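Of the protein chains in this complex, all but one are displayed in their positions.
Letters A, B and C mark the chains as written, and numbering starts fresh at 1 in each.
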Amino acid sequence: MSIPTNNKQVVVIDKANKRKYMLEKMSSRIFLICALLSVLTLVLIIGFVFYKGAHPFVAEGYSFIDFIFGKDWVPSEDKFGIFPMIVASIFATIGALIIGVPIGLFTSIFLAEIASKRVAKIISPAIQLLAGIPSVLYGVFGLAIIVPFLQNTFGLVKGQSLLAVILVLAIMMLPTIVTVAETAIRAVPQTYREGSLALGVSHIGTIFKVIVPAAKSGIMTAIVLGLGRAIGETMAVILVAGNSLIVPTSLTDSVRPLTTNIALEMGYAFGTHQDMLFATGIVLFSFILILNFVLAKISAKGGN
Amino acid sequence: MISFKKIKMGLLMLSILAVLSACTSNTNNDTKTSDGSNATVSISGSTSVGPLGEKLAAKYAEEDNTKIEINQIGSSAGITNAISGVSEIGMSSRDLKEEEKAAGLKEVVIAYDGIVVVAHPSNKVKDLTMEQIKQIFTGEVTNWNELGGADMEIVVVSREDGSGSRDAFQEIVGYSSGELIRNAIIASGNGNIKTTVANNKHAVGFISFEYIDESISTMDINGVKASPENVLLEKYRLSRPFLFVYKEGKLTDAGQRFIDFILSEDGQLIAAEAGAIPVK
Amino acid sequence: MSRLMSTSVIEHGELTTKKQSWEGISQMEQFKEGTTKINVKDLNLFYGEKQALFGVYLDIHEKQVTALIGPSGCGKSTFLRTLNRMNDLIDGVKISGDIVIDHENIYKTNDVIKLRTKVGMVFQKPNLFPMSIYDNVAYGPRMQGIKNKKELNKLVEESLRGAAIWDEVKDRLKTSALGLSGGQQQRVCIARAIAMKPDVILMDEPTSALDPISTLKVEELITAMKKDYTIVIVTHNMQQAARISDKTAFFLNGEVVEYDDTDNIFSTPQDQRTEDYVTGRFG
Partner (left out) sequence: MIQLKDKLLRGLLWISAFLSVAVLVMIVGFIFYKGINLISFSFIFGDYSPTGGGGIWPMIVTTIYTILISLIIATPIGIFAAVYLQEYAKQGRLVRTIRFATESLTGIPSIIYGLFGAVFFVTTLKLGMSIIAASLTLTIIVLPVIIRTTEEALKTVPLSYREGSLALGTTKLQTLYKVILPSAMPGVLSGIILSIGRIVGESAAIFLTAGTVAAMPDSIFSSARTLTVHAYLVTQESGDIELAAAVGIVLIVIILVINLSATFISKKLNRATNK
């Protein structure tokens, strides 16, 4: 039995309603256009970056492998290898992770579980303010305080180094991780706490055995958001990284992460050099996509 | 209940405010211009030529209200913008390359500028030969004691790839970007190099004459002191032209008037005061 | 009281609609006794592939309270929402058959506004807007284009009086409607519907979220409103149906098992299934 669709017999609609229907149709058109427009910007930016970025490999026969694993980046001599930068970005992000996540998580647990209401009321908004501070100021702080500090206390030849970048990125990660993780921990239902405490488990035990596991997916989101900000940071890093084109072997080597390379050279790059910077953008973009994918998988697996 | 009407009114006010402020700042400029035209000359390029350009533009603004826009983004960027038409005039602190000339760029030398090798004030080394400079920047020499200084590792500080000062410096000293020592610190901008060197006793870098001050010590080359006089006498070879480049036929008369002003007496005086070397 | 009964016998998997006595009665005669306000002929409704209403024939009489009863999930609410095309909001809903209100097939016109001004609706949970009591009741008329302050004030007062809540709210019309009690809110919802001057008011279990006292107040209001409006009410509460409705339709698995005067349905049900349900043998 086919499902009959009732045919629209045009009935004379009185004038007032006609204007309303016209308005209705027009407004839904406008909303549709806006949605298409935002999708257009989406497609435009992703398309443009991928088009420009892939051009040298597709059209001009540069090998993507040399691009990824090449050690020399000398645009004037047509050498485009970003391996040192990829390693720099990865080391910097992992370093920042090792320092930023534990401190960030423990602080968020402190604020959510240990600190008195009054104390938390002062510290959380202050940390949220830290998240709002433009990253350039972290760079200025890094250049004026962290770099000389590393240079003098460790007797280094130069303060600009991977360690400086790690410290700056860790500091920048903190507010994002603390705010997001704190909300996740506070969202854990009170019954979980009472259940565990009722079994005679200490407050600390409850926190680490019941509450943190329960807020796992929220904490994961916090970490990945913090990571995303660290990987994408540019201006703060340029001032403290030293920007030399070597594969970092020790914490005291000066490095040039991917984002810094784009910012440093975008101003004057053109032709293949500019395309190679877009290709660097693609590598960066795929890092972020992998991160988002991991986040989606974790929070999905996290269930609640 | 915050009705949507109030929000709409708010947004409306916001946009009117923006449009108003946009045109008010326009109008007060129009009224002042003597010859009625409010042409804007967009200039972009070298971070070495930039500061001189801004000082010249500030002086020029006292008598003619053509708006001079100085964008400091590096020599090659200025040249690219001049070719692509994004800017009317490009500023370069290095000679044009063949393909840049081929793109139809005309050049005008507005001044000369010396480049000086600088080190931390506490550094005992005060004089270097051109060969020694090359060895430092290519990594053959890595310790100050090989140059008569203290037993300290050398930290090389260079400019980013698109900088005119770097190209000119490398050309005169005689090494290519590929040969630059790998762990050299790359600082974008003369100011950045100066602060890096001023805060690190191991460091050595190079800056334009305009940026010399007591926070760093300047190196002589083969016994010749780094000074405008020695450049004019061709005894100090580390120098390069400050160029204004523009595409054939793209130069507006407002742009031409600004260049004439620069090459005039007052213009060259300002260049000298800024530490550059006058053309005349 | 002649019985207009539609029996659609369903052998599962294959729908056959036995033409019932309906055809025999001429057009004129069917309107004679208590003019029919809403005439539903062979109404089928599909949520995508799943069919929810099977060949419903129903005549709802003007200025009477018609109750729709039946176990949950039997399609009575779905049927109610077809009468003011609220089901259009749901993706993938397909309708076949005819619903005629005042000689106009409501699915043949795309002037939904006119339909919904004529057929008002009150929902299970009071859904007043986060505005003042006055703005809530005046919302509909304002949207219809009535701007004149004096006219609106009169209309709001009339509607609130019509919903028997004027005395309780007349001195705080400007305060937020969300501050009222459940029963009061529901009556303001009714006032809001009345303000549109509809002919028909649909009520989807209007008292199931209310306490007994408020329920009684709403029921008295409904009986009082009978003289001005045709009311169709879906309810779980059989006593309520018995108390306030003139006609009752018993829905089961998406079809109308029996439709008759309320007294007949509750005292002498024709169909065994109606009897089992009415006597509470199955939920």
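To be clear about the criterion, a contact is a pair of C-beta atoms (placed from the backbone, for glycine too) under 8 Å apart; a residue touches a chain by one contact, two chains touch by 3 or more.
Keep in mind that what you see is a predicted model, and the values were worked out from it rather than measured.
The hidden chain, counted over the whole complex, makes contact with A, B, C.
Touching the chain that is not shown, out of A:Ser76, A:Thr183, A:Ser217 or A:Thr234: A:Thr234 (per the contact rule at the top). When the missing chain is restored to the complex, the residue among A:Leu111, A:Leu169 or A:Val210 that touches it is A:Leu111. If you put the missing chain back, the residues of chain C touching it would be 84, 86, 89, 91, 112-117, 120-121, 123, 125, 127-130, 139-140, 143-144, 176, 178-179, 189, 192-193, 196.
In the full complex, the hidden chain is touched by chain A at residues 20-21, 23-24, 27-28, 30-32, 34-35, 37-39, 41-42, 44-46, 48-49, 52, 102-107, 109-111, 114-115, 123, 125-130, 132-141, 143-145, 171, 174, 178, 202, 204-205, 208, 228, 231-235, 238-239, 259, 262-263, 266-267, 274, 277-278, 281, 284-285, 288-289, 291-292.
Think of the hidden chain as still there; on chain B it touches residues 1-4, 7, 11, 14-15, 17-18, 21-23, 25-26, 29, 38, 40, 42, 44, 47, 51, 54-55, 57-58, 67, 69-73, 81, 84-87, 187-192, 194-195, 198.
FYI, only the chains that are shown with their structure count from here on.
Under the contact definition, chain B and chain C share the contacting chains A.
More inter-chain C-beta contacts link the pair A-B than the other of A-C and A-B. Chain centroids computed from C-alpha atoms place A closest to the centre of all protein C-alpha atoms shown. Centre-to-centre separation between chain B and chain C, using Cα means, comes to 80 Å. Taking the mean of the C-alpha atoms as each chain's centre, chain A and chain B sit 34 Å apart. Chain contacts: chain C has no residue touching two or more partner chains. On the chain C side of its complex with chain A, the touching residues are 15, 46, 94-96, 104-105, 107-111, 113-114, 144-145. In the complex of the two chains, the chain A residues touching chain B come out as 72, 74-77, 79, 143, 147-148, 151, 157-160, 238, 242-246, 253-254, 256, 264-265, 267-270.
By the touch criterion given at the top, residues 1, 3-11, 13-14, 16-17, 20-21 of chain A touch chain C in their complex.
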